[in-house]
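As you look at this complex, bear in mind that one protein chain is not there, while each of the others sits in place.
Labels A, B and C are assigned to the chains in the order they are written; within every chain, residues are numbered from 1.
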Amino acid sequence: MSKITVGIIGAGRIGQLHADNILRSDLLEVKYLADVSINHLKGTHYEDNIPVITEDPENIFRDPTIQAVFICSSTDTHAEFIKKAARAGKHIFCEKPVSFNVEETKEALEVVKISNVRLQVGFNRRFDKHFKKVREVVMEGKVGQPQLIKVSSRDPQAPPEEYVMRSGGMFMDMTIHDFDMVRYLSGSEVLDVTVKAANLVDPMFGRHGDVDTAIITLTFENGAIAVIDNSRQAVYGYDQRIEVFGDKGTVAAENEAQTNVQISTKDCVYLDNPKHFFLDRYKEAYIIEIEEFAKAISEGKEVVCTGEDGYRAELLALAASISWKEKRSVLMAELLTVEV
Amino acid sequence: MSKITVGIIGAGRIGQLHADNILRSDLLEVKYLADVSINHLKGTHYEDNIPVITEDPENIFRDPTIQAVFICSSTDTHAEFIKKAARAGKHIFCEKPVSFNVEETKEALEVVKISNVRLQVGFNRRFDKHFKKVREVVMEGKVGQPQLIKVSSRDPQAPPEEYVMRSGGMFMDMTIHDFDMVRYLSGSEVLDVTVKAANLVDPMFGRHGDVDTAIITLTFENGAIAVIDNSRQAVYGYDQRIEVFGDKGTVAAENEAQTNVQISTKDCVYLDNPKHFFLDRYKEAYIIEIEEFAKAISEGKEVVCTGEDGYRAELLALAASISWKEKRSVLMAELLTVEV
Amino acid sequence: MSKITVGIIGAGRIGQLHADNILRSDLLEVKYLADVSINHLKGTHYEDNIPVITEDPENIFRDPTIQAVFICSSTDTHAEFIKKAARAGKHIFCEKPVSFNVEETKEALEVVKISNVRLQVGFNRRFDKHFKKVREVVMEGKVGQPQLIKVSSRDPQAPPEEYVMRSGGMFMDMTIHDFDMVRYLSGSEVLDVTVKAANLVDPMFGRHGDVDTAIITLTFENGAIAVIDNSRQAVYGYDQRIEVFGDKGTVAAENEAQTNVQISTKDCVYLDNPKHFFLDRYKEAYIIEIEEFAKAISEGKEVVCTGEDGYRAELLALAASISWKEKRSVLMAELLTVEV
Partner (left out) sequence: MSKITVGIIGAGRIGQLHADNILRSDLLEVKYLADVSINHLKGTHYEDNIPVITEDPENIFRDPTIQAVFICSSTDTHAEFIKKAARAGKHIFCEKPVSFNVEETKEALEVVKISNVRLQVGFNRRFDKHFKKVREVVMEGKVGQPQLIKVSSRDPQAPPEEYVMRSGGMFMDMTIHDFDMVRYLSGSEVLDVTVKAANLVDPMFGRHGDVDTAIITLTFENGAIAVIDNSRQAVYGYDQRIEVFGDKGTVAAENEAQTNVQISTKDCVYLDNPKHFFLDRYKEAYIIEIEEFAKAISEGKEVVCTGEDGYRAELLALAASISWKEKRSVLMAELLTVEV
């Protein structure tokens, strides 16, 4: 089987992560790495291993040998690149969120649809082996009909101020993964979203009109109720836990610890902390994510996280923002009526 | 030290539990066991070990040698018995809730206050060694300022219909323990209550205007946000977990399993289920609860769960009912203005 | 059902423990508490609750209303009291070991046999719910034919020197419980015993010709191999774990922690230590132990730990001593040939 040929747009942290995983992959091959500025790539192993490093992404769209584009640039450029890639007939892997604006996302998805290319959105957690197993257990009916879904999702440390300013807010930047997760776990769509949020970690968030701590409750078409708890700063490490409770039982995935070592002394029993952050915790998931993308293209089957999954998660983030600002439950029907 | 002399009103399941614990206690001595009907006590060990078994609780109030009354009768009789006991100068241990009506509770508490007796409300979970330790860790500041508080509280099986009819509803009957727990853990008072609830376990609950599944979010004066998840039926056993997350870390208490035995086979690794229900899980807590009551009386100090704790938990149950019925957040200030 | 009437000989720590449990029991009733000196019992609750406190155990043997004798005196007196009790027709509960001398034990057991009374030896760990469950799992064949049996048994702190001097040595005093446990778990008899032991905890043990650290390997008639590890001092608490590995799987019981509370901070995740020592860990087991004794008498059935179990554990302790001193494996057949 020949490798899927890829161009990557965006060579920041996540773009480099994908580039490295593709370089080690048997299923994908990277031919272009594009960024608005390529100075930081000088002298790196990317120069040795990637044929073209460029500041012009059009090179990728123009190259007929390229089968897929990875969009890892800043969020405000995603929609435009999606449309260009789709029109050029390239399959697309796009980091989350698709855009900060659901209308813009919708437009981009329509171009994707017309162009008949695949679009996979970067919800890497769907490929985490623990979460995937929870999903399987739920789908096999082992815990019966889902009634309560719980997601704890806490970052180990607050991002820098400049990041926060461009992040789209906590719901769009961070909770969006959890919105996707509750949809993935429930196998159902959300009816309403209710947020209680606060600015407890750092006043900086408040200065930018953002929150850093939240409890988000969602009710689903199938009757289940989900709750997400978020914090921008869990000092003990990356806290990523889920539970699905149904009429036949409950299934939960605990955190991954750095090691399984336990030290018992006179004072205490010590365990290792959870893995530090997403690069550690989801290291394997990021690899499986792109392999599944490659397989979907090769085998002509649907991707695991579609553009619609991205769109729906954004709608939930939007609903959460409204709920928080207007201090009320927001029906998803309100948004769908108005905006789609 | 001589034992605290006690009369018990109500010889149902919980009354018998307290009677048995008192019979084994070095700190309390039971002289009366009263019930509206005493037929079911004939031939039991209570006849051999308790001096007076009676259908008239007035015997207890009249006896000047009785120091304390345990009120374990049906909830609709609590307030009246509290007032009588207080006026007779007896200290009072009253099962939760104090009453189904916050006004009635308030009145009873006023009589208690005037009478200068102690009133302890039966929030047994405060005496659970795991939960007590979590509270201590929080109060010592080991996890810093509380930001998120989580309580999972799920019964193993739905109560019978006749119980549901007289229960005051899930929030007043079951969640009331969790309302007390979040106050106990946060060391702060609730500002507002928001409920998402459903009838998923058994349509019987719905027929009585009740719910069986809920996510309840509460915000606190100190900024913390709490979330309680409830189900009337966790088929795997009694699920009782708490977590307090703060700016310096998080502290959690897991379920108590029936045993620590682990069986590993070709198919799976098996652990024992959580303890079945409250009589198993809180067996020790019920003993410590009454010993602490006895010590408070002997040493003239305040009880661990006061009448006010009972009252505030009832107010939260009331707020939850309103939130659920009116599908909105309820500010505690609304209730306090109107009703106290 | 009327209670089994009991006289207790020996009012030290373990005698008082049994006395307290009997005072709270619905199945047993203590009428005598005897000790070589009763000064330390003056003013205690035993004076209020036990009819006769005496320095003459003959009072117990003489009283025809006494059904059973608890022998909790120093080990060198056990055999003599067993014989007296048996000849007086009393059932016997005797603390471990039956004696320091297997010949003496054998003689005592013969008198018990002739007298047709029950003798239960105080192997309390058989009544621990975790260990009992492991035994049940093994007996039900869930892990198949036992191949490896592992016991970790470590005390939290070394006993005082005067205790060590009279203890009969670590194998007879401490490991004897583990010898019983491996027989209980395997359902088979030992063929040979091999010891590697050392004096690492405190030179005091060495001065008295004793060890404080050991690995003891035993092979069984059914082919299984067992290994016990012992230390007189596990600074983190009482370490009591077992595992039985067979051809269909493995079953293990972990330690009991003081609480299930987990604290996660920047530095570490902290758990509570195991329970401190046997009085905490086996609190429930001590209660079940005497209730099972009472039931065996009432129902005329065999006790769970017989005199023979006591004898065989002592033989294993003796074999261990020889193995350690002579630095070789000791066949149980050697001892049985020579001494029984």
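Note that a contact is a pair of C-beta atoms (placed from the backbone, for glycine too) under 8 Å apart; a residue touches a chain by one contact, two chains touch by 3 or more.
Everything quoted here is computed from the prediction, not taken from an experiment.
Across the complete structure, the visible chains that the omitted chain touches are A, B, C.
Check C:L23, C:I53, C:V111 or C:A198 against the missing chain and you find that the one touching it is C:A198. Of the options A:E256, A:E291 or A:E308, the residue whose C-beta touches the omitted chain is A:E256. Among C:K150, C:R183, C:R281 or C:R312, only C:K150 touches the chain left out of the display.
Residue in contact with the omitted chain (choice from C:A34, C:A234, C:I288 or C:V304): C:A234.
Contacts to the hidden chain, counted on chain A, fall at residues 24, 26, 45, 129-130, 133-134, 137, 142-143, 248-256, 258-266, 272. Mapped onto chain C, the interface with the missing chain covers residues 145, 147-148, 150, 152, 154, 194, 196-198, 200-201, 213-215, 217, 219, 223, 225-227, 229, 231, 233-236, 239, 245, 247-250, 327-329.
Where chain B meets the missing chain, the touching residues are 234-237, 257, 262, 264-266, 268-274.
We adopt the following convention: only the chains that are shown with their structure count from here on.
A rotation of 180° superposes the C-alpha trace of chain B on that of chain C, rounded to the nearest 5. Comparing each chain's Cα centroid with the centroid of every protein Cα atom identifies chain B as the most central. Centre-to-centre, using mean CA coordinates, chain B is 40 Å away from chain C. Per-chain Cα centroids separate chain A from chain C by 58 Å. The set of chain A residues that touch two or more partner chains comprises 235-236.
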